[in-house]
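Of the protein chains in this complex, all but one are displayed in their positions.
Each chain gets a letter, A and B, in the order it is written, and its residues are counted from 1.
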Amino acid sequence: MSLKADFTQGFVRNQWYAAGWSAEIGARPLARRILDLPVVLFRMPDGTAGALEDQCPHRLAPLSLGECADGGLRCGYHGMVFDHSGACISIPGQDVIPPTARARAYPTIERYGLVWVWTGEGAADEGLMPSVPSYGEAGWEILENGYQHHGANYRIEIENLMDPAHTTFLHKETIGNPAAKNIPVEVSRTEHGLKAFRWIENIPPTPLDRESRDFGDGRVDRQIAFHFQLPATSFVDIAVIPAGAERSDQTMNAGVRTYSYKFLTPETQSTTHFFWLHIRNFRVGDDAFNTKLRGSLEKTFDEDNVMASAIQREQERTGLRQKTALAIDRAPMMALRMIDRMVEEDQAKAA
Amino acid sequence: MSLKADFTQGFVRNQWYAAGWSAEIGARPLARRILDLPVVLFRMPDGTAGALEDQCPHRLAPLSLGECADGGLRCGYHGMVFDHSGACISIPGQDVIPPTARARAYPTIERYGLVWVWTGEGAADEGLMPSVPSYGEAGWEILENGYQHHGANYRIEIENLMDPAHTTFLHKETIGNPAAKNIPVEVSRTEHGLKAFRWIENIPPTPLDRESRDFGDGRVDRQIAFHFQLPATSFVDIAVIPAGAERSDQTMNAGVRTYSYKFLTPETQSTTHFFWLHIRNFRVGDDAFNTKLRGSLEKTFDEDNVMASAIQREQERTGLRQKTALAIDRAPMMALRMIDRMVEEDQAKAA
Partner (left out) sequence: MSLKADFTQGFVRNQWYAAGWSAEIGARPLARRILDLPVVLFRMPDGTAGALEDQCPHRLAPLSLGECADGGLRCGYHGMVFDHSGACISIPGQDVIPPTARARAYPTIERYGLVWVWTGEGAADEGLMPSVPSYGEAGWEILENGYQHHGANYRIEIENLMDPAHTTFLHKETIGNPAAKNIPVEVSRTEHGLKAFRWIENIPPTPLDRESRDFGDGRVDRQIAFHFQLPATSFVDIAVIPAGAERSDQTMNAGVRTYSYKFLTPETQSTTHFFWLHIRNFRVGDDAFNTKLRGSLEKTFDEDNVMASAIQREQERTGLRQKTALAIDRAPMMALRMIDRMVEEDQAKAA
């Protein structure tokens, strides 16, 4: 693992990335830079989400300055209309549509309240879509539409998200927990990534745990698992079960459980779209709790952004990643190495 | 015509450019970058407008930080005074004026309410000044002092100004007219440029036309002509005459006529000073109408600026101008080609 910061490394292009929340894409087109490409998101008259290069092939006007009209996305300069396949379907004052009148289109999938785009040149593979277990099931509450703009390369974000050790210091006012720091973190491979986790065993349930499930007079085991899924998804899986109970999805779903998802979409080499989604199986329908939780999550992610952005600037200034390595770097370094390999494979595929 | 965007192309230097409105140049010197050179505009004690490189030859202080004093433009740092020829006429505390104590001077002409500067190294040729017919004649109302700062190379601005087709879409809330779009535009050469025009024939006069001239119960012909004059002047000539009448300056001046001038002065390769001047032969002296018209024009030019600036950024990002060509590109492309040729001639002259 090089300790140099390498900003020439490419992105993993043949993948799905969260491009926008469904609720963001309505009557007006939305411009969003993704993997350093300008993309415009819009809806066809039937509601299908489209994603095109945000550039009219005529004079390069951003299509996002246009509007949803005349059966597609109409350029705001001369009125050319494009559908979600990128085909030009009309040119005002001209009957013949030249073959060069075409915009690059990105395949889309709308799922989990998000519009996802496939940024690769290869065929879109729906099997590569991230999956969110229990999403939409009865008894699960969803916090959605979470978005922050972060000032760091997505690798710095992934390091942060696979690193339980920083919460004690960076998040000391929100989720930091000094007591947990002496319980070792285990790291293991998963199907598409990695998890770094610890079980805190045989502790009394918190008041919130107790109020959410009946643990009797008993004690509980609490899992905190930081997951990374290639290329750029992170989630934290927190589960509270009766102490000593079997550790299965079934018992954890019967206990108190939370998934805190972050879908990272590289905007540029130095900035990241940070989409977050939170689901849980307790306090369902409790709007006051939702409001408080949303505020706390936003504050935590703001703290991460301040730190990640400062590190990004320092990496740019020095060309370095780090000067010393600590024991806590194991999971972040494994994640970075997995990204490196996937970028290489992706670029080999493209070549 | 290359479809590449070429930002290394020079400017036409041996020409006059609008540098500032006369009303802007008063007691205090005015800094303005012109063709990528810093210029300071000021007045000599007798009122003559001067234009110097905005740089004191001593320590390079911008002369625009000084003041009009001691018989010329006095540097704000050590008090050296320069006249409009660029000669240093006094140095505080020193009797001898070294020959290197001299600022580059640009020849000026004050006309049409504007101070014009000659930016070339060659002799200033007054015959190359733009002319504005009917300016200052009785029966013509003048809207002057129009200025906007636009975020695009002047070529993108010229494309826009020679392109009647975009008004339907970009200016749909002001001057856009969906009905006109099917009447073909003719393009012809003029003495120093090009015009793209159409006559809309045998239509009823608008209420404004009728109120301005007595067209009886008759119908009218309406001309809209987009003119380009090398290197960077545009004007739209709108005339309304009785249907079928002879199409001469005489009949058009007897009808309802408007000239909408734009004098474009490149500031840098990516920005343009947009001076606008509007004259008309109706509603003379009507201040309420003037106010409304000024607001409408400013809004229209703002819309052009938003689009042109976005295209500038996209040209810079991609190094391209366009990816497909349409029928409506004819006049803009002819204008760009004329500019290209003039730049080549200008550079050959300089070499």
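Throughout what follows, a residue touches a chain if its C-beta (ideal position, glycine included) is under 8 Å from a C-beta of that chain, and two chains touch if they have at least 3 such contacts.
Predicted model, so just to flag it, every value in this text is computed and none were measured.
**Q** Consider the whole complex, including the chain that is not shown, and state which of B:Ala19, B:Ile34, B:Leu52 or B:Ala101 touches that chain.
**A** Reading the full complex, the residue touching the unseen chain is B:Ala101.
**Q** One chain isn't shown here. Among B:Tyr77, B:Phe197 or B:Phe289, which residue touches it?
**A** B:Tyr77
**Q** By the contact criterion defined above, which parts of chain B meet the unshown chain? Give residue numbers in ascending order.
**A** Against the missing chain, chain B presents residues 38, 55, 57-62, 65-66, 74-79, 91-94, 98, 100-102.
**Q** Take the complete complex as the reference. Which residues in chain A touch the chain that isn't displayed?
**A** So the residues of chain A touching the missing chain come out as 159, 165-166, 168-170, 181-182, 306-307, 310-311, 314-315, 317-318, 320-328.
As a working rule, only the chains that are shown with their structure count from here on.
**Q** Determine the centre-to-centre distance between chain A and chain B, using the mean Cα coordinates as centres, and give it in whole Å.
**A** 49
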